[in-house]
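With one protein chain withheld, the remaining protein chains of the complex are depicted in position.
Chain IDs A, B and C follow the sequence of writing; residue 1 opens each chain.
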């Protein structure tokens, strides 16, 4: 704790959890196993099979990026507050379940998208064999639902930390940024629900483009950040 | 240890083990691997296969819930007493073996039940292809035996902690609640044996309903809790 | 360290390593993965497949027992001396490699033995389809070689600890028992080499019984224990 936040920790938070708890240990293993499940392949048998692996690598990269992003959010939460009570343990278990249940659907999605954009489909095996236009809205329900659930869990976790701010010993800055995390998670949850609603409300032809609305996550972060800054200002003067 | 039990630990117990021991580390990995084995699937190849995964997710949820329940019981035991001697290590090894040996039978069971209740069977492939009425009593032996063995191990583990209460430094409240755990585990063990006996003694037609007796676990917990309270009262006055 | 050896540690040794090092962490994961590889099956599809799993469970139990035995030897070594230097790291890597390379051969062996003793072979598929009498001596080479290599590694590890006894700060008792471990490991290594030699020297008909000589491990432990006691006596008077 005596060391600079530049090496270990963050600007706005003092890290409380120093040694890895068993909840974190179990979670790390599940995260890593999900990564390994996503990477499981068969050994290529010829040069052609070897060079054909680049598409799988791209698809793995997409899954890997998403899972590591969730892992870091998880990591930061536990380092900041070092909570191990039964509510956190339960919410964490639900998160791990979602990860394990969604890894194969996620790989299905990334493989399809990679194949689509890199010319992996042909006239004999068109993309419509795998997925038709009319089915796309259901994908928004499946994957948007995953996002909504995961960020709903993060919202509950951060709200739990905020409720115990006194016991944890959070200072003003830390309280404000904990609240920022709650609002950001609720924002992403709301965005996901909105996107699902649009996918079902809009004409089928537009549904592939609805997903672009996820770029609004940047806007959500900006709005929440502004609110945090404004809350911090008067208290610091 | 200076921190409130509301954040880390429990009301009735002071947590002794702070850093994860190697016995716990090995156990965490085995627990997580069992979860991953339960989640292992193949990547869906089409939209229909993707949407068909909801049954697997339900079945995974049931296995996941049971394993996480056992993990938390395991976690709490090691945090409370921080025992690493050779008896605990041996009992723990037997527990890990049971987990690894039972994961596939458990998945068989949850898949069957999920399929049965969600209309997954049809006239061409009726449930009796997988399981007949007359075989149900054997299932009680297999799964009731697993429950009995697991809770027998927990009874032995807690009894071991109780026997070394002085060396661990348990206070009166902690001793009473350690004894509660021994009695609760023996209660669940006895309930399991009783259920197995009933499944074999009662007519075949009744055997599917015998399992409902597991709801008596709540009663067992209540009786043991009353005994703990009554033991605690006089000592506190 | 302030706590009784009855709870954490051993009679003859003070445990030095308290937090799990990364060498131990990596090793734990590899040990657990080897256990999981041994347990990997497919989900039974019917009641008959389910009840047929008992043979696999027996076979798993044998592998599990051996691997947990090696894990505990490993665990005790690192707890006692807390060594993390490059020699220990290299010897440990070789041990992990042997584990990963031998898990499938071990499962082959345990499955064969379980099937043989539980009537799993029939007239149509006799054991000689899998293994003939003349091939048994080669099995002694393969598995005796594994045992010899593993105990050779333990001998080197303990000899390494003995060589750095001053720096680790071992007391007389600990030095004597470290030397005991070196001698015991060399004894098992020598026994393995002897068994392999006998399997090749004796007539084929006798080769299945050569393995019984492994029961002499108890004798080896007893002889080494006597030597340790006699070394300890004069020093304590």
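Note that a contact is a pair of C-beta atoms (placed from the backbone, for glycine too) under 8 Å apart; a residue touches a chain by one contact, two chains touch by 3 or more.
In this text, all values refer to a predicted model and were calculated from it rather than measured experimentally.
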Which displayed chains the unshown chain touches: A, C
Options C:142, C:159, C:193 or C:216, residue touching the unrepresented chain: C:142
Using the definition of touch stated at the top, determine which of C:53, C:68 or C:107 touches the missing chain. C:107
Residues of chain C in contact with the chain not shown: 19-23, 25-26, 29-30, 33-34, 37, 81-85, 89, 93, 96-97, 100-101, 103-105, 107-108, 111, 129-132, 135, 138, 142, 164, 167-168
Suppose we count only contacts with the excluded chain; which residues of chain A make the list? 3-4, 6-9, 18-20, 24-25, 28-29, 31-33, 35-36, 38-47, 50-51, 53, 57, 60-61, 64, 68, 71-72, 75, 78-79
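Methods note: only the chains that are shown with their structure count from here on.
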By that same contact rule, can you tell me which chains touch chain B and chain C alike? none
Based on Cα centres, what is the most central chain? B
What chain is the most remote from chain A, judged by the mean position of CA atoms in each chain? C
Could you put a whole-Å number on the gap between the CA centroids of chain A and chain B? 30
Chain-centre distance (mean CA atoms) for chain A and chain C, in whole Å, is 43
At which residue positions does chain A touch at least two other chains? 19, 29
